[in-house]
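A protein chain is absent from this complex, but the other protein chains hold their places.
Moving on, here comes chain A:
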Amino acid sequence: MKISSSILTKSINFHRPNTLKFHNFHHFNQPHIPNLRNEKKIMFFRVCCKIKVPQDNSKKPISQKIVISEGAPSLKEGEKEKESGRREVSPPPKKPTSAVNRLLKRTSQKVLGVLSNLPLAIGEMFAIAGLMAIGTLIDQGESPDFYAQRYPEDHPVFGFFTWKWVLTLGFDHMFSSPIFLGTLALLAASLMACTYTTQIPLVKVARRWNFLKSPEAVYKQEFSEKLPRASVQDLGVVLMGAGYEVFLKGPYLYAFKGLAGRFAPIGVHLAMILIMAGATLSATGSFRGSVNVPQGLNFVVGDVLNPSGFLSNPTEAFNTEVHVNRFSMEYFESGEVSQFRTDLSLYDLNGKEVLRKTISVNDPLRYGGITIYQTDWGLSALQILKDDEGPFNLAVARLKLNGDKKLYGSFLPVGNDGSQNVKGISMLARDLQSIVLYDLEGKFVGVRRPNSKLPIDIDGIKIEILDAIGSTGLELKTDPGVPVVYAGFGALMLTTCISYLSHAQIWALQDGTTVVIGGKTNRAKGEFPDEMNYLLDRVPELVDKTQNKPSESMSV
């Protein structure tokens, strides 16, 4: 104990707020009897700190403690200390720095403080939620005329909201508008600032533990209990059995459980930042494109893909040629589509097949960073025999229908070449299964299935439908952000689950034959007393006094 008195008082100064926070006294402090209690508390701290100082000094440098007490007001605990002027108590950093440096430091600290402000973060989250809601209410990605019609100036929504608002604020493309992205960026900054200034210091505080050495201190915990005729060692064994980490030193016991629950929120924030970073990478560095390819044709990957941002760099794999070997649709017995399948072959520059795979919805093809999805289908041609001649390929066009259903039509002109009004046979198809045929007058004739080998006679013309050639709708993309985002997803799931854990701390001390137990927890405040009562019931009661004495002498 060579510490001079001045250092000692200083350290008490540093310690007071910390220890206050740590033990969470204010929590059960009755407001109507303040003065006497406060004095007592300070007295107690003096005692407590004197014991603690040498131990702490050896472990942690004082500067670190300054950081802790100086850090922005903690979110979880000690809000009341904010008013009591914690910031004034802590001295400023003593490093000799130039004025500019100091100014920089101060502004950066101020910015950090503002960003890590909880109400601001909550406001940002509300803003994002609101913007997203607006984004779903206003139709996205339409032409300016659409908005001018939808939100006309003479009938503004809510009395002021017209199409000019929509277009100036960029609400026609909400999820890529500067306002939305800016709010997200602000939230990301808040996340980082909060992690740095609040969460990490909180964990540092939670990790520092000490024995409580007076019964009063133990009683002041959120949960406290007195066990007559018991030994603190038995309690330790019981707690260990319940999964607690137990520290015993003489008559004092400290135990904790679920410390990971304190760390996890940091992980949640970091995972969110990781996801945002990955999404940014996706937005700036990916290629996308979609293509409709009739069965039997090919395309080059690079021709289809369009860059989405300035970081998009084409790779070798863009030279790959894709050949659609076969496109087929499978049906349920009721006639509805059950699956689309496309058999694809990939060829490199030398014409060598590098990969072949049948893709379907939910089962894309991946090659060299490129993913090919089955997303759509179409009908490209009808193969027919006309009066046993052919086969002819009839081009098929998609007819405009309102609704999601598709309808394809084709037309086979008959006779009188060169005349003004050409008549012919019309064929309509909803899918690749059946084709409906109409005669020259437009009257219904019959339905034929492709490949049924069943000719149909229309005004003396024999038509046999050999095949309906489908086209596959493929979507291609490269996305360098996916691994990052997935890593973020994994981390977020894990840390959110861990965050449910409640960090429980228990102090106990042997007071004669009685064990005084106190504890607190940060989340499961309702279950904690029940669990404690359950555990304390399992602490054996010492009946014989002679049994009790040796155990005490052992511990001391």
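In this text, a residue touches a chain if its C-beta (ideal position, glycine included) is under 8 Å from a C-beta of that chain, and two chains touch if they have at least 3 such contacts; residues count from 1.
Everything below uses one rule, namely that contacts and distances are computed from a predicted model.
Asker: Pick, from "Sedlin", "Cytochrome c biogenesis protein CcsA", "phenylalanine--tRNA ligase" or "Vacuolar protein-sorting-associated protein 36", the protein name that UniProt gives for the chain of this complex that is not shown.
Answerer: "Cytochrome c biogenesis protein CcsA"
Asker: Write down which of A:E142, A:E475 or A:D511 is the residue touching the left-out chain.
Answerer: Looking across A:E142, A:E475 or A:D511, the contact with the absent chain belongs to A:E475.
Asker: For the chain not shown, which residue from A:E336, A:D388 or A:E441 touches it across the whole complex?
Answerer: Here the residue in touch with the unshown chain is A:E336.
Asker: Hey, which of A:F146, A:F175, A:Y219 or A:F411 is the one touching the hidden chain?
Answerer: Spelled out, the listed residue whose C-beta touches the missing chain is A:F175.
Asker: If the missing chain were put back, which residues of chain A would it touch?
Answerer: 75-77, 79-80, 118, 121-122, 125-126, 128-129, 132-133, 135-136, 140, 174-175, 279, 288, 332, 334, 336-340, 360-364, 371, 373, 375, 475, 477, 479, 482, 485-486, 489, 492-493, 496-497, 499-500, 523-527, 530
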